[in-house]
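Yeah, one chain of the complex is gone here, protein chain that is, but the others are all in their spots.
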Amino acid sequence: MSSLAEYAWLVPVFPAAAFAVLTAMGRGAGRGGAWIGTLASLASLVLSLMLAGQRLSGTAVEYSNHFDWIRAGGFTLSLGYEVTNLTVLMLVVVSLVSFLVNLYSHGYMKDDERISTFFAYVALFSSSMLGLVLSYNLLTMYIFWELVGVCSFLLVGFYFRKPEAKAAAKKAFIVTRIGDIGLLIAILLLFWYMPNHSLDFTEIHNVFGTQTGVISMGITTLIALLIFLGAVGKSGQFPLHVWLPDAMEGPTPISALIHAATMVAAGVFLVTRTFDIFEASQAAMTTVAVIGAFTAIFAATIGLAQNDIKRILAYSTVSQLGYMMLALGVGSETGAMFHLFTHAFFKALLFLGAGSVIHAVHTQDIREMGGLGRKMKITAGTFGIGALALSGIPPFAGFWSKDAVLAAALEANPIYFIVGVIAAFFTALYMARLFFLVFAGSPRGASHAHESPAVMTVPLLVLAVLAVIAGFVQTPFSEWFGEWLFPGAEEEHASVLVIVVSIVAGLLGIYLGWLIYAKGSVRRDVVSSRMPGLVRLLERKYYVDELYDLVFVRPLGGLGKLLNVIDDYVVDGAVRVVGQSASAIGRLNTRLQSGQLQTYALTALIGLVILALAIAGRRFW
Amino acid sequence: MNMLASYLTLAAVLFCIGLYGVITKRNAIIVLLSVELMLNAVNLNLIAFAKYGVQPSITGQIFSLFTMTVAAAEAAVGVAILVAVYRSRASVNVDEFDELRR
Amino acid sequence: MEAVQTLTWSDAWYLSPEITLSLFAVALACLDLFLPKRWNRNFIGWLTVLGLAVAAAFVVWLLIDMKNAGTEDPTAGFHNLLGGSYRIDDFGGLLKLVFLGASGFIVLASLGSVRSKDVPIKGEFYYLMLPAALGAMVMSSSGDLITLYVGLELLSITTYVLVGARKNSGISGEAAFKYLVTGGAASAFILYGMSFLYGITGTTNIFMIGNALGDAVESYRALIYVAFFLMTAGFAMKLALAPFHAWAADVYQGAPTPVTSFLAVVSKGAAFAMLYRIFMNSAYFVQDPAVQKDLYLGLSVLSAAAMIVGTAGALRQRNVKRLLALSGVANAGILIIPLTLHLTPVHTSLFSEFVYYLIAYAFMNIGAFAVLTVVARGSGDETLSGFAGLYHRAPWTAAGMTVLLCSLAGLPVTGGFLGKLFILFGTVQTHIYWLAAILLATTVVSYAVYFSFIRQMYMRSGTLEGGLRIPFPAGLSIWICVAATLALGFLPKPVLGWIDGLFSIQYDFWAQ
Partner (left out) sequence: MIEDIPVLSLILLSPLVGLLIVLLLPGQRSNWLRTAAVVFTLIPLALSLWLFASFQPGAGGAAYAEHYTWLSIPLNKEMVNGGSMNLNFDYSLSVDGISLPLLLLTAIVSTMAALASVHIRKRWKLFYVLFLLLETGMYGVFLARDLIEFFIFFELTLIPMFFLIGIWGYYGREKAATRFLVYNGLGSAAMLLAFLILIATAGFTAVQQDTGFQIDFSGSYDVLLKNLADPASYANNASAEMADLGLYLSDSLKWTAFVLLLVAFGVKIPIFPFHTWMLRVHTEAPPSIVMIHSGVLLKMGVYGLIRFGAFLLPAQLESWSTAIAILGVINILYGAVLACVQKEFKLVLAYSSISHMGIVLLGIASLNEAGLEGALYQSVSHGLISALLFLIVGSLYERTNTTQLDELGGLAKSVPFLSGILLTAGLASLGLPGLSGFVGEFLSFLGLFGSMKWITAIGVFGILFAAVYVLRSVLNITYGPLKEPFAGIKDARFIEAVPMVALTALIVLLGVYPSVLTDVMQHGFGGLLEQISQRTGG
């Protein structure tokens, strides 16, 4: 039976092959080509499920395999894959979401002339993410990490003719690259500090997990923080969250893929994989928790003031990722992975639902929507389930996972808990706002909206089901999930307090939203009329983009221009001066050549005198 | 020895006068003559050394004979060239011989 | 004093090259005088070439002869004639070959390409080359200051006339006059210096001067300085080392191109011969190391100044002849380097370095001047723009010129490159790095100079249409020069091996 794990490497290879085929075929592949991508992702899904089945049966041992990639004298850099419960879980999530997105895109993208290119990108994206998940060491992970980044760049910039898409794609890549630098330096540090220059996760676990003190505290903290920087970039944590909302310029299925299962999950997954390093350093843990908690509430508040349906969802993603980081920071791997797991489904559901809406009304501004619930019943229903899950209303999946996170937070520090609860309240509020504005009330603007085709609604239904049931794998009453994933890890048991408070926060948020946006008993400008500055601050996302522009982009541009001037006038100027000094001697000579014989003679005589004086003078020097 | 010094001084003075003439005189003929003056300074030197030198020998005098002869040939050629130049320039002013320059 | 030695018939054999040249010179002068005016004088040119070739053959014969004799008894490798005032040795022999060959190629290149408008009296023009070459030979062979001086003046006076050969041209006369005055003053300086040397040592024999100087340095230090500084100044003027070089550009420009070529190669080479001979036999024996160092340092400084000024000056020069004159200034600076290097047990090859570069220099300069003659003949333009579009008009000539220019610039694989390389190796062996650095730096700057020709030839379009007519003798000499330049670059072994086989500092410089 263990033989199946040996073929785990095929999981990412299927979509990679699809990418190669589609690229080779070029645009000629057309819609037929799209099915190649879908089939490949189906193959990945099937294989992942089979792997999962084997692991669930409990008989399989962890399997890893690797080969030497580069040999450089004493060092060997190897690549490889590893099959554990964690990786298999991620494989299933990624390949499932990826398959559903594939399916959905057949409907969403059917009129696009570059549909085969789109599917090629998606295939590469899935492949990279699957590869990342399977990685057995940090180097392998880094390689796929970067590939994920570039794929997201390609997909975000898919509508390349739109200047916004171009800018967003660029931003996505560059901002995440800041994090990548952290990760790269962390890898370099680990390479030189680890015994035998090893980068495998197993070895990392052995070295850091056992607290042998091989690596000093300072270095451990540094490594952990640098790895976290990578995760911050990828998972859109403050202060590198700025790319994520902009990434909504890509086609909506891509947003689902990026936000639900692939790119953003990579950061959390990375921290989970190297969790031993973090656990070895309290400072790093605190940093993770603080950043996570702050991001959770920070993004949630921004989400309150946005009007673009996808941007709201994007900020909710940032916020939810903050929860996951918070969970990690307070030492609950299970909580983080659990929330990641459930979030993958309901966030994919929400994005695909949003896509369905956009597909129908051709706008993304929620102020121009309304009353869609009657025309798009499936979409509305499934979206509602997703929204409830996100708001943390039992029995939907999000409730259980958020609960786990909050429980861990409360145990660690009540402040984290309070922040988490407030963020949960905001989450419920903006989701209610979103839902009621879009689906309730009367139509504003687009009127001829209709339900999407089956190829789009089926994935919605599947995800809706998952959004309902996925939470039951880990409840306060049964902790099967955590034990399966992280055997031996201690978990906090959710207390009644946590459950009650979180439910109340969620319901309160929804109620308030209903009052404002559906019932209309509270005026919408109740806040904006009193505190216009605050609303403006939220609408402009706390001016973080502007701040970056002011602090980094402009100075860099200025520095570049300055260096350009220096390069032209100082560096090259020095070269020119050297050249001109040769020329100047030449000019001097030319001036001497006046044609006057006697000038020549006089020059010669002066030269002779100088020479004689110099030679003689040398003696007395 | 005293004798030698005065001869050498005289020769040096002559040489310098010649050099001065070459550098400053505008008339080409005088320039040529100045060159001859320098050569004569050499002759004086040679003969002084031949008589009062460290190791007096006849060679110096022989040398000066050669010098005189050759200088005469040189002067002849010089004047001939000057004549040719005068034909095209109608001037023997050295300052005006500056068509070749830069 | 030894007894006066007279010339014997057996001595005449050793003088055969010189005698040949004199005979040819006299015969051709008479021929030119008695032949009717309407006859074309070109054949006199051919006869001149013949005379030079015969003389060269004699030189080779003598060299081989001495080589054979020298294998048993090294002292038979040289002959003193006329009480040591004339000396037949390998130093002289090799340089004579260079002078004769160079003169031959110059005459060859000028055949058919010198316009009668420029040189009205062609016969005179050709046969005057012979006494000039003779003068150069005497200079390289003399063992006595007097002989040296006579040779020098023979060369100088003949070239004064040659420079002024275009009688009706104002600039030719002006050039001749300038050359004459400068040359005369230079001679005066050299002679004045020599007179002091004679005064200190009591002899004019170069070999005895060396012996005498060794003892004299104690009491006559100041006079030694005076003597050598005056001579150095004189030679610097003759060689056109900076800052004594200003006349060269004017004279080169005013002279007919073949004469310019002769001045650049033969006159300069002969002056070098003289300088090497004197310094190696006198300054080298000054027993006070400080004084000796000063004397050589003076030369090094002049060499550096010449390289810098020559190259920089050429950068801004548009007239090709003036440009080549300044390039000649720089090259004179390079040619003097081997002399300024110390003789150490690991570095004794100064003569090979010097002669090899001189040979390479001769070929590339003669070739370049020949191309200039041909090009200027077509366009009447002696500035750089005369070369514009040459590649389109005469691709092969342009290619040949490119080789010559690469050699002048010291780019591989040419004679100029290897010549510079050997000199450079010498400076490195003797640890005179500053001179090496200046040599290298000026060489690189000179790329800009020489490649401005290439820019004109290949990258600009000229105003002239149609092909370029190249007279056969000129074409022949151009291609011989190109081939020789390349051969010197690729296969220097025969030449260098030959020089090394013949030449020995012990016997060819010092032995009496």
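Note that the chains take the letters A, B and C in the order they are written out, and that residue 1 is the start of every chain.
By definition in this document, a contact is a pair of C-beta atoms (placed from the backbone, for glycine too) under 8 Å apart; a residue touches a chain by one contact, two chains touch by 3 or more.
Keep in mind that this is a model prediction, so the values were computed, not measured.
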| item | value |
| --- | --- |
| Visible chains in contact with the missing one | A, C |
| Options C:W13, C:F451 or C:W479, residue touching the unrepresented chain | C:F451 |
| Among A:H362, A:K561, A:R591 or A:R618, the residue in touch with the chain that has been omitted | A:K561 |
| Residue, one of A:L56, A:I174, A:I415 or A:V577, that touches the chain absent here | A:I174 |
| Sole contact to the chain not displayed, among C:S113, C:S156 or C:S352 | C:S352 |
| Touching residues (missing chain, whole complex) on chain A | 26-27, 68-75, 142-144, 146-147, 150, 153, 157, 160-161, 163, 165-166, 169-170, 173-174, 177-178, 180-181, 184-185, 188-189, 191-192, 556-557, 559-561, 563-564, 567, 571-572, 574-575, 579 |
| Residues of chain C in contact with the chain not shown | 344-352, 391, 406, 411-413, 417, 421-422, 424-425, 428-431, 433, 436-437, 440-441, 443-445, 447-448, 451-452, 454-455, 458-459, 491-493, 496-497, 500-501, 503-506 |
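Just so it is clear, only the chains that are shown with their structure count from here on.
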| item | value |
| --- | --- |
| Overall pattern in which the protein chains touch one another (line/ring/star/complete/other) | complete |
| Length of the line joining the C-alpha centres of chain A and chain B, rounded to whole Å | 95 |
| Distance between the centres, which are taken as Cα means, of chain C and chain B, whole angstrom | 25 |
| Touching two or more other chains - residues of chain B | 19, 22, 97, 99-102 |
| Interface hub residues of chain A, defined as touching at least two other chains | 590, 593, 595, 597, 601 |
| Residue ranges of chain B in contact with chain C within the complex | 11, 15, 18-19, 22, 28, 31-32, 35, 38-39, 41-42, 45-46, 48-49, 53-57, 59-60, 62-63, 66-67, 70, 73-74, 77-78, 81-82, 84-85, 87-89, 97, 99-102 |
| Complex contact set, residues of chain C against chain A | 177-178, 181-182, 185, 225, 229, 233, 236-237, 242-244, 246-247, 249-250, 290, 294, 297-298, 301-302, 305, 308-309, 311-317, 322, 326, 445 |
| For the chain A and chain B complex, residues of the former touching the latter | 590, 593-598, 601-602, 605 |
